[in-house]
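Note that one protein chain of the assembly has been removed; the remaining protein chains are unaltered in position.
Order as written gives the chain letters A and B; numbering starts at 1 within each chain.
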Amino acid sequence: MTAIAFRMLVAALLGFVLLPAVVACTAAFDSRAIIAFPPEAFSLRWFVRALNYEDFRIGFANSLFVAVIASTLSVVIGSGVAYAIDRYSFRGKVLLESLLLAPLAIPHFTIGLGALIVAAQIGQSRGWPVVVLTHVVLVLPFVLRSLYVSLRNIDPRLELAALSLGARPGRVILTVTLPALAPGLAGGWLFAAILSFNEFTASLFVTAQRTQTLPVAMYNYVREYADPSMAAISALYILLTTLVLVIANRFLGLGRILGTEDARH
Amino acid sequence: MSVKRPFLGLFVTPAVLIAAGFVLAVGAVLQYAVLAHIPGELEPGGFSLMHFRDMLKPLYAGVFFDTVRMCLTVSVLALLAAYPLALALVRVRNAYLKSAILIISVTPLFLGEVIRTYAWIIVLGNRGFVNASLMALGVIDRPMELMFTRTGVVIALVHVTLPVVVIMLAAAISHIDRDLERAAAALGAKPLRAFLTVTLPLSMPGIVAGLTTGFAWTFSAFATPQLIGGGRVNMLSNLVYSLGFASFNFPFAAALSVAGLVLTGVSLAGFRLLLRPLNRVGLR
Partner (left out) sequence: MPGTEGVNAEALRLDGVGKSFGAITALHEAWLRVADGEFVTLLGPSGCGKTTLLNLIAGFLEADAGEIFIGGKLVTQLPVWERDLGMVFQSYALFPHMDVARNVGYGLRARGVSKSEEATRVADALALVRLSPLAGRRPKELSGGQQQRVALARALVIRPRLLLLLLDEPFSALDRNLRAEMQIELKDIQRRLGVTTIFVTHDQGEAMSMSDRVAVMSEGRILQVDTPEGIYRRPAHPFVASFVGDATVLSGRFRARDGAMAAVEAAGLTFTVPAAPLDGLAEGAAVSVYLRPEHLVAGEEGLAGTVTSRAYLGDRAELVVDSPEAGRILLRVPGVEALTRWPTGAPIRISFAGVEAVAFPM
C-alpha cells in the first residue's frame, strides 16, 4: 500500500517538474500568433522566426563566448586553488575559501549591482571583462565543490607512491593528480558552462546592448512580445540541455558530479 | 622536506584576485548604501543614512515582509515536494529509472530562470494550459486568476527551487547506511515506521541544508516574480532593479541590497537556530 502510494506521489511530482517543459514544447508548434490551448494547427514557423531573430542570434553567440571563457577560467583558477586548499595549509586559507564560496549565499542581484558600480568606477562600464569576471565569481563555487569531491576521492597513497618512486611534486601533479582529477575537471567545466550560459539576474545588471546574453535577450522578448517564438526557442533549449545532461550522465556520472550518489557505493 | 607546498603562489594568486574582485563588488554596494542620492544625477552625493530611514516607510517595509513570507512558503513547499523525489532517486534500484528521475528532476536547474518562468506563463495564463484544460473538462467556466497572483508566483518559484533542494536531500540520504533501515525492519518496524524513525531523522542535515538553500534561492529570484508577478507581486530583487534602472537611484538600490543581505543572514541564522534541535536528532 505504502509503496504504491509513494510511487504515485513520485510520478505526480515528476509530472509537476515536467509540465512546463512539455507545455512550452507543445505551444511552440502552434501556428497561431498567440499562446492559447489547445493548439490548433501544426507549424514550424516560430522556430524559423526564433532562429532568425537578430537579438537571439547575437545573444546566443555572446552567451556561448562568455560561458566558454568564464567556465574555462573558473576551472583553471579553481583547480589550482582547490588543490592548495585541500592539500596545503597557508595563511588566510579559511578566509580565501569563504570568500570564494560566498557568492553561493549572496543574491545575484546584489553581486550584479556591485559589479556594475565597480565597472562604472573604473570606466569599464558594461564591457566584456566585467561580464566574464562576474560569471567567474558566480560559477567558481560550483567548480570548487565539484573539484573537492574529486580531490577527496583520489587515494592519497597514489601521490605518495609516485613521490617514493622518485617523481618530483610537479611531475606527480601532472602524471598522477591531474589524470585522476580529469573527470572532476570535465564535470566542473560542464557544470560551470551551463550555469554561466543560463545566468540571468547578474547579467541583466552588467550587460549592455552589445554584450547582451541569451537569457537577457529572451527576458526582453517576453516583456515585449507574446508570440510563440519564445516557446520555440525554449523547446530548442530544453532539447539541447536534456541531451547534454543525458550525455554527461552517461560519461561522467551526473550523480557523482552533483553529489547525490555516495562515492563509497 | 625542502619543498613543502610546491606552486602555492601559482595555485592561489588567481583565486585571490577573483576573491578581491568579489570583495570590491560587495564593498561598492556597502559604500553606495551610505551615500546620498541626488535626483537627476548618476553620481552619488555625500555620506547619508537617508535610505535606511526611507526603507522603513510602509511601501518598502511591506516588500521586505512579503519577500520573507514568500521565501518561507516556497522553501517549505519545495522541501515537501523534493523529499519524495530525493528518496526515490537514491533508493530506486533500476539504473535507467534512476537516471530518468535524476535527469528529470535536475534539468530545470540547467534551463535558467527565464525559460522556466516563461514556460509557467504558458501554463498559468488565462488561455494557458491549466485554465484551458479545466474549462474543457467543465470544472470551471471562467479562467482562474493565476497570472499576476501570489499563488502563481509561489507555484513557479517552487518549481525553480525544487532541483537544488532535491540535490541537497539526495546527497544527505545517500549517506545513510541502508543497513540501519534493514535493522529497523528486522526489529519489526514496518516500512513507514522505519522511514519515520530512522531515515527521516538521519536525513535532517539535508533537510536543514535544503530549507536554507531554498530560502536563499527564492530570495535571489528575479525573473519569476517580475514576469509572473507582473508588478503586483513585488520582491526585494524587483525593487532593487527598478530603483536602479528606472529611477537611477543606485544608492537606495544598494541600501536595499545591504538590508536584504542582513535580512537573509538573520533569517538563515534564525532558521538554523530553530532547526538545531532537529539537527541534533539527526546526529544522534
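Everything below uses one rule, namely that a residue touches a chain if its C-beta (ideal position, glycine included) is under 8 Å from a C-beta of that chain, and two chains touch if they have at least 3 such contacts.
Being a predicted model, the structure only gives us computed values, none of them experimental.
Colleague: Among A:Arg7, A:Arg152, A:Arg168 or A:Arg250, which one touches the chain that has been omitted from the display?
Modeller: A:Arg168
Colleague: Which positions on chain A touch the chain that was left off?
Modeller: Its contact residues with the unshown chain are 155, 157-158, 160-169, 171, 175-176, 179-180.
Criterion: only the chains that are shown with their structure count from here on.
Colleague: Please compute the C-alpha centroid of chain A, do the same for chain B, then give the distance between them in whole Å.
Modeller: Averaging C-alpha atoms per chain gives centres 16 Å apart.
Colleague: Given the complex with chain A, which residues does chain B contribute to the contact?
Modeller: Chain B residues touching chain A: 3-8, 10-12, 14-16, 18-19, 21-29, 32, 81, 84-90, 98-99, 101-108, 110-123, 125, 127-129, 131-133, 136, 159, 162-163, 166-167, 170-171, 174-175, 190-192, 216, 219-223, 227, 237, 240-241, 244, 250, 253-254, 257, 260-261, 264, 268.
Colleague: Give the list of chain A residues in touch with chain B in this complex.
Modeller: Chain A reaches chain B through residues 2-3, 6, 9-10, 13-14, 16-21, 23-24, 27, 34-38, 76-78, 80-81, 83-84, 88, 90, 96, 99-100, 102-111, 113-118, 121, 133-134, 136-137, 140, 169-170, 173, 194-195, 197-201, 204-205, 215, 218-219, 222-223, 230-231, 234, 237-238, 241-242, 244-246, 249, 254-255, 258-262, 265.
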